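Heads up, one of the protein chains got dropped from this complex, but the rest are sitting where they should.
For chain A:
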Amino acid sequence: MSVKAFKLVPAVEREMLMGEKTRINIECIECCGKNLYIGTNDGSIYHFLLEERNSPSEKTSFSVTKQLHKYLSVRKAVGELKAASALNRLLVLCDSTITLVNMMNLEPIPTGARIKGAVTFTLNENPVNGDPFCVEVCIVSVKRRTIQLFLVYEDRVQIVKEVFTQEQPCAVAVDGHYLCLALTTQYIILNYNTGASQDLFPYSSEERRPIVKRIGREEFLLAGPGGLGMFATVDGISQRAPVHWSENVIGAALCFPYVVALDEEFITVHSMLDQQQKQTLAFKDGHILQDFEGKVIVATSKGVYILVPLPLERQIQDLLASHRVEEALVLAKGARRNIPKEKFQVMYKRILQQAGFIQFAQLQFLEAKELFRSGQLDVRELISLYPFLLPASSSFMRSHPPLHEYADLNQLTQGDHEKMAKCKRFLMSYLNEVRSTDVANGYKEDVDTALLKLYAEANHESLLDLLVSENFCLLTDSAAWLEKHKKYFALGLLYHSNGQDAAALQLWIKIVNGDVQDSTRTDLYEYIVDFLTSCSDHELVWKYAEWLLQRNEEIGVHVFTRRPQEEEQENSFNPDDVMSCLNKYPKSLVKYLEFLVLERRIQKEKYHTHLAVLYLEKVLHLKSLETERSEELVDTQAKLQSLLRKSDLYRAYFILDKISGSDLHMECAILYGKLEEHDKALHILVHVLKDFAAAEDYCVWNSENKGIPYRRKLFHMLLMAYLNSSSAERELVMAAVDLLNSHAADFDAALVLQLLPDSWSVQLLSSFLTGAMRESIHAQRMSQIALGLAKTENLIYKHEKVKLKGHTTVLSDRKLCQVCQTPFCEPAFVRYPNGSVVHTHCAANRLVTSNTNHHFSSSSGRT
């Protein structure tokens, strides 16, 4: 496949040169700036002015005006022309002699300086001599196997070097100190400074005309075997793959990134970037092809033409138009150094984007994505391909000129559903990837809305993730779309993320009630409870509380009992309001009171009493059923007892009243306990319930935090209850013994011993007795220690006192009071333990102020 890289434009036509004189032929050309020189076979030089005309119709053409036509002194063919613009000289090779003429008037220079005996010559474009007013000329000499180097000044020439080669040279190019030579059988590189030479490759100059052409710093282009254009550096290395042109190449030139070659019938254009042949132009009888400062000129023996490169951008666009992405990108990248940086970046980005769309249309998504990414594509360009995805409010306009040829995805896929689905899946993953990156900056709304639409349509689970995380979905557009696709739960989430909780709830409740269908969540009711629990809009909570409680008393009440920690501090829900709401829902009410009393630990009699009454009523109710629902009964009864025991706030008489007549003895005992009527309580425990363990327990919990005397009193009462029973039951006696033995420390042993019947053996009470003994010895020792310590402390204080009294205090009229800083006028003073001395009245004042003035009092120390 080809590219249109160049176009051939005629510059100097036959009539302008020779008119009817048919024997005159063009031999050589030179172009320097606007000056075009032509040398002919009859020993004359033409000078033209070449000006580019940029007509709007993209058709570059040249205006050529003849300046001069000058015959040289010899009527022989002009072999070569080279301009040295810095010297204003034209070097003319004619009849084996290089003469210097003035560039403008073509007059020979007066000194007549010249170089004799040259077969061919070339200028060093990478000169080693620093002088700007001289050029370095290298000639192939008429002497056998000789190359000569000259410095040419305005009006004189100077030979600098003569080098000999192993074979006869036929063409030469120079770069710095390096000569690239075509010898008879091979090409070589020769460093004329050191004499070092390097063989490149063999080549028969007899079969073909060799070409050596400097194409840039230290690099040459050579005609190789088999019609190859070979590249070689001054180190004798090839760094680029060869291009394959035809066998009979006459001339070659470089116009980046192309190598242009001329043969008898064609001009061929190869890319240096991929070695491919890109263009062929028919051109008959050409015999010169040369590039001059980037301008490629070809000539037949009768006329001169210019090969005008088409702008690279055009070439790239042509390649893209024929979907040759790879080539277009190679060319664009290759063009980097030929285009100003800013311009290049803009252009290159656009090319990447276009290339991305080409790959996209071929469903090469990976490649497309990479191109979009590196081309920094505005994602909306891609979204806009998909019908209805961009929100109606989006201000997006596709770039102009368009990046691709498609109206929309339907056109691109031509109705192929599978392709369509693939494209959609791609966009989904692409948007999901870019939405949180810079790529989406500035149009996050468009991106998120499009993504939401894709998810909803595809029934994709990520829809919910999108909505519950931070997102920029536009409400109106998204809502309509979700409704269309019956994603009501998601729609609720959308409302929520837009601050419209009321609308969200209304919708969700409709779903739970079955008014609309959406099975996204089976636990939607619980979801709503959680939602309202953490909802800060209390009006909404009140609005839907009844609905929640009606559906499920136990879970619904969570909106009151599980509110977030932060909110709890504010006490924003008044318990009385909540309770009046819960009155119709007994289960909820119990839960709520439990929450208030047990969890929040609110110290209000009314809640405690209320809860106790509710428990009690339930227990009584369950008992009255007399069925086997004992588990619930046990449970509730345990709760009741625990409450009665732990709380001190409920109205005990009131409860007691309610209990009386029932068989709730344990509860009764607990209540008596609360009322400090321990004998009644213990009576019930010992005589009615005969639950000795409970009785002991009773003594323990009732005396908690009340000190040892109280505890002893209780245990004593229990002991009495055991012993003083009228019917000295054996059972009670045993209980008394056990009690004593296991609670030795809780009794006043002396008192107990007086009470015990004489008949009891020491053996029976041994455990009690040793315990009591140990206890009393312990108490005695402890008090001895305390006494000792107190005595010591007293001694320390006495010592301090003696020490303080031992010092004398001298008072003179020069000494100042530490408080008011004035001298003492009378002998009375106050001395502080730290030695400071003050007026008596100051000390008196201090005593008054010291309560308020801490700073002062602390600085003066106290004993």
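Please note the rule applied: a residue touches a chain if its C-beta (ideal position, glycine included) is under 8 Å from a C-beta of that chain, and two chains touch if they have at least 3 such contacts; residues count from 1.
Everything that follows uses one rule, which is that contacts and distances are computed from a predicted model.
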- Quick one: find the hidden chain's UniProt protein name among "Ras-related protein Rab-20", "Anaphase-promoting complex subunit 11", "Cullin family profile domain-containing protein" or "E2 ubiquitin-conjugating enzyme". "Ras-related protein Rab-20"
- Note on the structure: Touch assignment to the omitted chain, from A:Asn102, A:Ser197 or A:Ser238, lands on A:Ser238
- Which residue of A:Asn126, A:Gln275 or A:Asn432 touches the chain not shown here: A:Gln275
- Query: Among A:Phe121, A:Tyr178 or A:Tyr203, which residue is in touch with the absent chain?
  - Reply: A:Tyr203
- Task: Have a look at A:Pro10, A:Gly112, A:Pro225 or A:Gly499 and name the one touching the chain we're not showing.
- Result: A:Pro225
- Since one chain has been left out of the picture, which residues of chain A touch it in the full complex? 186, 199-203, 224-226, 228, 230, 232, 235-239, 241-242, 244, 275
